[in-house]
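A protein chain is absent from this complex, but the other protein chains hold their places.
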Amino acid sequence: MPYVTVKMLEGRTEEQKRALIEKVTEAVTETTGASAEKVVVFIEDIQKNSYGTNGKLYSDQ
Amino acid sequence: MPYVTVKMLEGRTEEQKRALIEKVTEAVTETTGASAEKVVVFIEDIQKNSYGTNGKLYSDQ
Amino acid sequence: MPYVTVKMLEGRTEEQKRALIEKVTEAVTETTGASAEKVVVFIEDIQKNSYGTNGKLYSDQ
Amino acid sequence: MPYVTVKMLEGRTEEQKRALIEKVTEAVTETTGASAEKVVVFIEDIQKNSYGTNGKLYSDQ
Amino acid sequence: MPYVTVKMLEGRTEEQKRALIEKVTEAVTETTGASAEKVVVFIEDIQKNSYGTNGKLYSDQ
Partner (left out) sequence: MPYVTVKMLEGRTEEQKRALIEKVTEAVTETTGASAEKVVVFIEDIQKNSYGTNGKLYSDQ
């Protein structure tokens, strides 16, 4: 605890995910006082053909 | 905002997903007053071998 | 199945929630072929002091 | 209802998922009084390169 | 890990929640081999006026 979920468009590299987990964990520990070993981060991919805004599929925009 | 997530069994076509996003967005704007460009829709697949009811895996039913 | 979750800002009336569930269910049945009695809708409130975009708390914007 | 989601590391066999759904459903019916046919279980895979604790990607630990 | 979320209708007692967490944890450890101290359980309340099936608000059914 805390548990952080980041949903973002598919296609990020492993290097970006590694950096994201590191930096988000720092942001959470700094601002909440939680220790880093308690912070859990999940990254979930959003697929372009399964996501939309303004009534339109992202892959059509 | 609003953010809508639709979890459904895998296997829908892109055409069905396109129509789903269009119609769900209309339903949300009509009933909440939110403007369409603020409505976000995520579609998440449920896999038949990772889902169950009545204590049984869906793919066994 | 399908399972629909709508996250939106707190403060909608029961009448709006009733209409939202009715219309979203119609949108889902029309476009996916699922029968209405299989469609489940959850409405989750987002609190203004627990939500932000652009790095800012919504209640500060 | 109830709706149970189990997020766990990818790589479980279908046999483990079958047993998990059976046993979790029993645990829920015993303790809440819900009937088994109302209990829905979703299993979601966590990928090793999309998950981290202590600021580190799981696949690096 | 694993992370289990149980969404159920509001109104369960603390005693039911305590039993639910105990029994669900046992079900998960038995079937996945995870150790109990790694199993995390979240219970989320569903409110009767924010939930519906068959196009109808639960509190109207």
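First chain written, first letter: the chains are A, B, C, D and E, and each begins at residue 1.
Note that a residue touches a chain if its C-beta (ideal position, glycine included) is under 8 Å from a C-beta of that chain, and two chains touch if they have at least 3 such contacts.
This one's a predicted model, so the numbers in the text were calculated from it and none came from an experiment.
S.K.: What does the interface between chain A and the hidden chain look like in terms of residue numbers?
M.R.: 1-9, 12, 16, 19-20, 22-24, 26-28, 30-32, 34, 46
S.K.: In the full complex, which bits of chain C touch the chain not displayed? Write them out.
M.R.: Interface residues of chain C facing the absent chain: 7, 46, 49-57, 59-60.
S.K.: Considering the whole complex, not just the chains shown, which residues of chain E touch the missing one?
M.R.: Spelled out for chain E, the touching residues are 14, 17-18, 21-22, 25-26, 36-37, 39-45.
Keep this in mind: only the chains that are shown with their structure count from here on.
S.K.: Note down the smallest number of touching-chain steps it takes to go from chain B to chain C.
M.R.: When the steps are counted carefully, the minimum from chain B to chain C is 1.
S.K.: Determine, among D-E, B-D or B-C, the equivalent of interface A-B; equivalence here requires over half of the contact pairs to be the same by residue number.
M.R.: Repeated interface of A-B: B-D.
S.K.: Given that chain C is a copy of chain D, what angle of rotation, in degrees and a multiple of 5, matches their CA positions?
M.R.: My answer is 180 degrees for the C-alpha fit.
S.K.: Tell me which has more C-beta contacts between its two chains, D-E or C-E.
M.R.: When the contacts at D-E and C-E are counted, D-E has more.
S.K.: How many angstrom lie between the centres of chain C and chain E, each centre taken as the mean Cα position?
M.R.: 20
S.K.: On chain C, where are the residues touching two or more other chains?
M.R.: Answer for chain C, listing residues that touch two or more other chains: 3, 22, 26, 40.
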